[in-house]
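The structure appears below as structure tokens.
Apart from one protein chain that is not included, each protein chain of the complex appears where it belongs.
Note that the chains are named A and B in the order they appear, and that numbering of residues resets to 1 at the start of each chain.
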């Protein structure tokens, strides 16, 4: 369902970014990078409002003709971005939320891997499989 | 008041709910104005069904004359035309009239209403006094009302209201008006509630039917829209909007389902190919033509959407929510595009783009229309999306129609353009007026290349500006990039470059590898076209090393560089300088020797490990490391300090320096921010080590400074420059393979000092890759060293008298030992260098590894010993050992003075250092003339004498013996042979007879050997004898040549050897008993005999008597320390001996043995008694002593008391003498050997006094 899933470090460089199909990888890189604009916007505005209640899900960052870009930011300011194809309109908001939640958990596990040093790009196989699961997952 | 005939124009702003008026039209007309004015004044609470919240609404009504046609027939869904209330007006006040006409009229009216079963009616009775006046028969007003009520309003009397004197200004009329209006309003509302409720129910039922085959969305649409209209009519825009949203959602759902597979039949109508794509129209509140299309099932999807959205837009604007419009607009547009895809509607190429473009602009303009600048500015975050979308679309259109290409559109493009424009149809009247209407813009944009560019730029810039203002830089950059692409297409790289640079910056800053690579590629192209060779090459080198590119691409860019590098055009001699970091990376640097310290003329190798990022092998013409040279303060150190010394740079133990690799592109810039590396710096004055100045140095300034402009500089490396250091290391024609390469710089050290590597420059044809700073700081040091000689003993103590090995170490320094160079040692007679053939010199390199051995020539003349040195080049070490021997001087004079000659030198024979073996040390100084200096080196060696000698004189009566004890102080053991004792003065009549048995002896470390000689003489013996012991010795270690015996001599002097007196003591038991017994007195007889005539030796104490016979005074003393004896009577006394041979003086005294057994004799001692030279003083003294003697005999005191008495006496005497201030007589001991005690060590048997014990034994 997701066509691109990205994890972006606090400093806004990509920790992990994967997209299908592989060929227009570049496009997604641009897209995700641009989406950071909105993420930051939301953090700065929403951040103040929702500082107490832990709403990490930022919702739809921006739609394009073909894709919808959703955002999620951890309290450690690590950002998750999920791009889905606009064509599958059936996708509900809470499904996206759950995807993000899964992503977040999996990311936490990666962080807990003693051999992973924070800040490095993520190579974890388990994370990879989880992500590809999300991408293939039919709906 | 409008004519009810003809279909009502549906223009919702004008719409009011319809109320019909029957009865007396004049009455109504009279009141109409007031009514119309008054009705909406008061708001009314509207309680609504389905738990919707109540609302206050201002009611209006559209009063039309009652006609039967107005009443809706069954199944007519029209709501707008629906009369909600029917009013009958009359002012009849006359019963007759009422009965005759009015009643029937009302009945008729009522019946009609009944037929259409409408129950919303009201009868208004207007009564005015004016009318009454000209009436003759006046009835009570009430009667008519009552009649009407009774006739029609059965059980709902409120359906008839009285409006009294409506045209008068009276409180009464006011009241009645209010009552009437309230009634009116209530009834209207009731009607609304009822009818709307009913309508909604119908609508719902209709919606439920949507699964049924015949169901048509369009019909339903119309129905629900009707409701929407009504709500709108009642200014309930919220509710109205809800209706449309529901429709929207419903439709969307259908489309989705269609996508999911189950397509409703009616959808087909929307799947018809798109023929017109004139975008949204939002100017008028309702677009009738589209509505008709929908009504006639003739609407395309775009039509429906457009219409729907236009309605939503209108309502939203009524609701003062323009931003929602923009938001919804974007969604809508995206949505439509998706839906068209989903429904597989065939759309001409570009049509959709047109539609979207137009729509975007339409929305934007509409919004601008309804809110002021400031608002727009502040809310651009909402509109910017549309702007960009429009821009994209315009761009794609431009590309489609060949308007973005260098050489304009071709015919095909033009045709396409024409078709697209055709699809737009005619411009609509409402926009015709405005010059900037989307329609016009699009037409213009597509008309020509220039206009397109103009508009496209406007759009893009507008969008970028907005993004910048709301701080969405990334988005802005992205637009910039697409703009750049556009420019590149148009062949205008100049404009493109800046955009690309900006974009690149942000990607680099945030470490997005792929975008960086991609943008770089574009930039490279751009720079190439611009002919910015340097930048182009720099970028190429970056790309060539970029792992995100394919092998081919990398090769291509690498080739680009090489091509440029190798193309020979002479007009451009100036080399291109590029940063090295992208080309290759310095991994590590390995010094050989690892200490990075080399002596002048030495060879220094530096091996670079260079990691080439290039995909292909590159041939470097040369690679040069420029070196900075500085004379180091602490340059002139002692050569020895250099041995295996490390430079203080961050050298690994093995002389390897590692360079941390720059983080690859794609990692955050934060992470490669280097931390400050501060070091303390102390500047000490070279003379005294006092601190001149101190400070803190930042060692990695260049890194920190480079940070600021790092992002930009990566693309613009012009900052880098080659500093041409005077000194440099170079390696020529090295082929740099991809990956790790090893390059060796080899240099011969010239000037001493500190060398710092500054830059690394690799030259490929006309291209130079420069590593501007080498960090961490790499330094090597070249030193020059003075030749210098060191001499040290092999074992810690050199022993005199035997051959000792001494080690010579010679650091050649800058001096090269030439043929025939020799060390000249000026000999000292006490110190010999033993010449032998077996000397071997070892030659070592400065680093310490052995090079070769060579035999050493040592020749000795009587003056000098010369050691011819083996040939050794500079900065080598020559080591050899020599055997030296220091003679032991036969005796050690007490000369304090140290003669600083080259000869031997004595230190006074005091036991100095290491007291545990207190060997006599003597220092030797050798002066050596070295070939490299005119001054002679003086070297001090300390030798130790291994032996020590003690002598003693032994006598037996007159016979004399000399005992000599030889101590071996050293740690080695020696063989001693033929010891000899000589009398130096060579007195004829004296000779020494050795009594030593064996001639050969071994003496181990710390052992003693005793020798004995008898001294024989005839005639007079000299008062003093000078003897010399001489013994041959050789260290017992070297068995190989036992005959290497060295002499050891020791001189000593003996005086007063000759025996003057013999003392003989005898003890006799008391008379009658043959044994001494304990407790009973025995007599002790001490006889002192003078052996010789008067000699010089005792001349001094000889006294001359008057009669010429001279005597000496002696004092004797009997002591028994072991207290075996009690000496009774006087134990000491002074006697005068006649100075004559054989003169004997006997002393008797009583002693008592205290124990039984063999008791040793009490000791008898004699002293010279030297009175002060006054005889009369001395005389009585002795007399008294003598007579005292006698006294003490008869008076038998016990020994204790006696001795005490003596002491007391002597003490008193001495006291008195002192007291008189008179000088005391002196006692002087004889020197050993002058007195011989013959009874020394004799014993006498003492038996117990009684045999009680024995008796007892007998008894038992």
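By our rule, a residue touches a chain if its C-beta (ideal position, glycine included) is under 8 Å from a C-beta of that chain, and two chains touch if they have at least 3 such contacts.
Heads up, the rule we're going with is that contacts and distances are computed from a predicted model.
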{"item": "Chain not displayed: protein name in its UniProt record (\"Collectrin, amino acid transport regulator\", \"DNA replication complex GINS protein PSF2, putative\", \"Trafficking protein particle complex subunit\" or \"Malate dehydrogenase\")", "value": "\"Trafficking protein particle complex subunit\""}
{"item": "Visible chains in contact with the missing one", "value": "A"}
{"item": "Candidates A:76, A:98 or A:113 - the one touching the absent chain", "value": "A:113"}
{"item": "Residue ranges of chain A at the interface with the undisplayed chain", "value": "109-110, 112-116, 123-126"}
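Methods note: only the chains that are shown with their structure count from here on.
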{"item": "Whole-Å gap between the CA centroids of chain A and chain B", "value": "33"}
{"item": "List of chain A residues in touch with chain B within their complex", "value": "9, 11-14, 25-26, 29-30, 33-34, 36-38, 40-41, 62-65, 86-87, 89-90, 119, 121"}
{"item": "Complex interface listing, chain B residues touching chain A", "value": "252, 256, 259-260, 330-331, 333-334, 337-338, 341-342, 381, 385, 389, 467, 470-475, 478, 507, 510-515, 518, 666-668, 670-671"}
